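Note that one protein chain is taken out, while the other chains of the complex remain in position.
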Amino acid sequence: MFVQLLFLLSAVLTVGCAVAVAVTKNIMHSCIFLLGSLIGIAGLYATLGADFVAVTQIMVYVGGIVILMLFAVMLTGGKDFASRAQNLLGLAPTMGNKWTYGIGLFVGLVFLLTNIKLLSSIMKSYPEKTFGNEFPSTVSQIGHLLVKDHVLAFELSSVLLLGALVGAAIIARPRKQ
Amino acid sequence: MTPAQFDGLMPIVILMGIAVLLFTGGHFVSVLLAPKKPSLLKETPYECGEQPVGSAWSAFNVRFYVVGLIFIIFDVESVLMFPVASIFKELNEAGEGAYALIIFLSFISVLIEGIAYCWKKGDLDWVKSFQVSAKNNK
Amino acid sequence: MEYTVGSIAPIFLAPVIAFVINAFLGRKLPRQGDWLATLSIFVSFVFSAKIFGDFIFGKFATDYFIHKTFTWFDLSYGATIWKVDMGVYIDNMAAIMLLMVSGVAFLIHLFSTWYMDHDEKHGRFFVFLPLFTSAMLGLVLSDNLFSLFIFWEIMGFCSYSLIGIYNKKEKAGDASLKAFMTTRVGDVFLLLGMVAIWMVIGSVSYVDIYAAIAEGKFAGQTVIGISLATFAGLCIFLGGMGKSAQFPLHVWLPDAMMGPTPGSALIHAATMVAAGVYLALRMYPLMVLGDLTWFIAVIGAITAFMAATIALVQTDIKAVLAFSTISQLGYMMIGVGVGSYNAAFMHLITHAIFKACLFLSAGSIIHSIHEQEMPKMGGLRKYLPYTHFAMMCCTLAIAGIPFFSGFVSKDRILGDALYFGFMAGQSPLMAIVPILGFAGAGLTAFYMFRMMFLTFYGENRMNDHHHDHGHGHGHDDHHGHEIHHEHLNPRQNVPLLILSVFTLGFWFAGTLTGQSFGKVFGAKTEWFKILVEAPKVEKFVGHPRETFGSTDSKPTVELEHAHYHHQTGYAGPNPDEHKIHTAHTIGAILSIIIAFSGVFLAYLMYIKKSVKPLASTFSGYTETLKNKYYFDNLYVDLIIKKGLLGFNKFLSWFDMGVYDRFAVDGWASVNRWIFKAAKWFDNVIVDAIGVDGTGVAVNLFNLVLRIVQSGKIQFYFVMLVMVLASYIWTLNI
Amino acid sequence: MISLISYLLISLVLFIVGLVVMISRKNIVAILLGIELILNAAALNFVAYSRFVTNNLDGHIFSLFIIVVAAAEAAVGLAIVIRFFQIKETIHIDEATQLRN
Partner (left out) sequence: MNQTLVSYLSQYEFYDVLLGIFGKNEGLLAFVVYLLFAGAVVGLCATIGGLGTYAERKISADIQQRIGPNRVGPYGILQFLADGVKMITKEDVMPNTADKFLFYLAPMLALVGVFATLAVLPWSSGFMMADLNVGIFYLIAISSLVGVSVFLGGYASNSKWSMLGGMRGASQIISYEIPVTISILSITLLAGGMGFGTILGQQLGTPINWFIFHNPFAFIAFFVYFIGALAETNRAPFDLPEAESELVSGYHTEYTGMRFGFFALAEYIEVFVVCGVGAALFLGGGNLPFNVQFDIIPLQLFQVVIFMTKALLLYYVVIWIRWTFPRLRVDQLMSICWKYLTPIAIFNLVGNAVWVVVFNGKSIADLVFGGH
């Protein structure tokens, strides 16, 4: 019962905040709605029994990516913010207009139809399974998978992150003239 | 987890709900009780009595971003280390301690490499990069 | 035989290790780690030689293969199989290829240690060369299209890096970009073809594809209205066209000569460009099923001939070799197309050897005299005797002189082409395949000997020109007259001499002449014919998989003689046996005559000087050739929105191209008349009528391009989703 | 009540919203937000499949690595945005049409 409730709550939070991301005019608000959506997804992970992934989601996205995005908005805000601040009700110049939204919705619709087609064909070949009754702790299993089956990906991800760190630091570093 | 075991997640939701309720409730009470006498001076951001010039929402120093950047990389690396650390003891007891140690240390060594790089390049020096960027802004 | 992965893996891993060490520590090693790279390739060579020995000298049956797989990822659900296996697949063809690649690569590495000495890019060169070699070996070892594609892209990257290795030169950067982008066109198609196959049979493993063909899984499957086999085969062949520099996508290869010569020898002559042919050979059953062989043959023929004509007028020694490479790759494609499976593969091998040797010789010359323009050479024979010897052997081979390897392989291809064009009941239009093929063969003999004569014979012209260099290697302070007599240098000449030994035909044919008499090796005399044959797809149905770590212990069976057959490559009596025999006999005689007449003409022009070089006679046409049929201009102009001019030139080429096979045979008067007619046609018809119409067309095309190439990333998103959606809807997944 | 299809539908909605954001917004940071939504939709699918179909944890690993890659992507992407802003003084996506200069 609680699972269903949690699922509903998370689903509403996820989808509602995602839609808000799309329609909000203020980029800062968009970021915050993204935060809500990501927390909702963490809730969905929790309903799937994926506790570690759920917490990772919160840890990386809420603690990291969203803050990074907020920083980036602040660092790039100047001009666009100034114009937005003077015209609180009007559309911010960079947030799109009815044409771009029209194109976006059209493409979204195309994708939706395509996906419904795909989903219907996939669903035909899947027998619906019910919830398994036992779902043991994921952490130790994930740990074993990381050091056994996926050890290469595990090690390489550290290299990837190092590369991202070095690359982004080089790009973002204040330059000497 | 059986469906019933998901109930263990209940306190998290309840506590979050309490937080939201407490906030809105407290806010409501304050709306009821608190006086409401707005004036222009009150609604002006406090800048030590001076008239604020322009908005505070302007471009900031890139320094903050670099800190955030280093943070997120370390954050993600520590996230990946958590499950391995959790089973480290277990692996050691199963006789695979050396293997686990090698895996773990090689992962950490890349982390150390990252911090060494940033250290060497001065990304960890707040003042130095302020000076550099001050020159940059001229 | 008991094979484990352990005896195969070093072939691929040794160069990878060398690459990693050189990439990170190369600067600290003595000689920047070139010895390490060379050593690693030698390790590969030793292991390859073991496999080659086991496969070739009778331990295994003709159709024996080692196949070990592990599942990389598996998205199967229900009865639908969607997975990618990775693994190793070695059959006779792969074994031969492995030995060739590792052997040639080893010799080229050895040569490079001499050639790149004291070069500023020495270290970087020896980072990419082992990486490239490992990728090529990996490509040969791989058992599926997916890993093939990975290695394919790594090779593309190495090629890009090596072409642009002198990154201070702007031309080098442009050339590397051009090579990367042009091959990318093909790669996209390759990926598309791969996905199409994967969608249908759920695997991209060779054996699964063969089995699916045998089981008829491709029957009735269509993509956008054409049969799936045709679609996938075409896409995969287009990928091969990009890599193997076939006709519309050949433009990158000549520019690729900006890189160091040994790099060109390995990548752009011996191995990487042959990967396209190798792919076509691997996918041969699919090509047959998709009825694409005629297309391959025609593309090959056009390439072979067109490149040969362009090579006629090039003055840069590396450019001549580059175009001759394109031309020879065209022959291989003809071979694939006309069903001459093992001859195509044999030509791949022989060409790799003699063209590597030619490039190395050219490198030897360039490094000795710091000059690569042939008009400024001449008379080098007495300075560079060993190089001359090696280069002469190779030239004889490529020209198709009997007893040399090129004759053996090319003659078979041409014989089959003759059969294909005139006797196999194909459309009469297919006659252009043998016609262009033979014409190209004559041209090959002519331009190769032109190169030899201009370079090594006649008087030394170097002192005449020493003012205007511009093609030097960066260090052009000592110039021209300072060449010393060549001494036998183990790193400079020995690779050349070793390679030149293998330009003899009997290594490959087993007979001295390449025909059925004069056998050298006894019963196994025609080992190439026996061992290399088109995959028999039926064999692969229900073939059990072996795990990656398992020991391979299939029973070894005695060698049996395979029959040499057309189109299908399956064993069994061929009703057309005698026709083929006739075609081969005619082909042999014709090609001998044509080759010798080409050589003779070159001799007349450049040694005796009794015939004036045709360049002066057909100045307009020569101009076209010198501009390589304006292909570069065409592409450049189309892209940078000046398409009209390029399109016009393209049309003019189109008109003239029909006739120019007469250009060399001395049919001067006829040709001149036709040429004039063509010119008239070009001027009057095209300019007056064609310009308006084509102008509009080109403008329209430009308009589309301008929209598509806007650089607006959101438009790309839209396109991406639309293409994805259309793919899903048309494939009706 | 909760089955695979419900998760798939949520992830579909997320994906489409992300797509719409990516296409209709002109602010580069907003486009990155859209990309995050899309990545999350994919990761959610992985976990849902691993719960309902494959019954092992490979899907979890996949989504972990998706999160890792998303972090790296956000870091580098935002760094590029910041550098772009320093050069062009705007983060309007249509200004970013050239690879050079």
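Read from first to last, the chains carry the letters A, B, C and D; within each, the first residue is number 1.
Operating definition for what follows: a residue touches a chain if its C-beta (ideal position, glycine included) is under 8 Å from a C-beta of that chain, and two chains touch if they have at least 3 such contacts.
These numbers were taken from a predicted model, which means no experiment stands behind them.
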| task | Going by the touch rule at the top, give the shown chains the omitted chain contacts. | result | A, B
| field | Identified contact with the non-displayed chain, of A:Leu48, A:Val66 or A:Ile103 | value | A:Val66
| remark: Interface residues of subunit B toward the undisplayed chain are 1, 4-5, 7-12, 14-16, 18-20, 22-23, 26-27, 29-31, 33-38, 40, 42-48, 52, 55-57, 60, 64, 67-68, 70-71, 74-75, 78, 81-82, 85-90, 92-93, 97-98, 100-101, 104-105, 108, 111-112, 115, 118-119, 124-127
| message | Applying the definition given at the start, please give the residues of subunit A touching the unseen chain. | response | 1-2, 26, 28-29, 32, 35, 51-52, 55-56, 58-59, 62-64, 66-67, 70-71, 74, 85, 137-140
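By our rule, only the chains that are shown with their structure count from here on.
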| What are the residue numbers in subunit A that touch two or more other chains? | 3, 47, 49, 52, 56, 60, 64-65, 68, 71-72, 75-76, 78, 100, 103, 107, 111, 126, 131, 142, 146, 157, 161, 164-165, 168-169, 172
| task | Would you pick out the residues of subunit C that each touch at least 2 other chains? | result | 77, 714, 717-718, 721
| Residue ranges of subunit B touching subunit A (in the complex, touch as defined) | 1-3, 6-7, 9-10, 13, 54-55, 57-66, 68-73, 75-77, 79-80, 82-87, 90-91, 99-100, 103, 106-107, 110-111, 113-114, 117-118, 121, 123, 129, 132-133, 135-136
| In the complex of these two chains, what residues of subunit A are touching subunit C? | 100, 103, 107, 110-111, 113-114, 117-118, 121, 125-126
| query | Along subunit C, where are the residues that touch subunit D in the complex? | reply | 77, 710-714, 717-718, 721
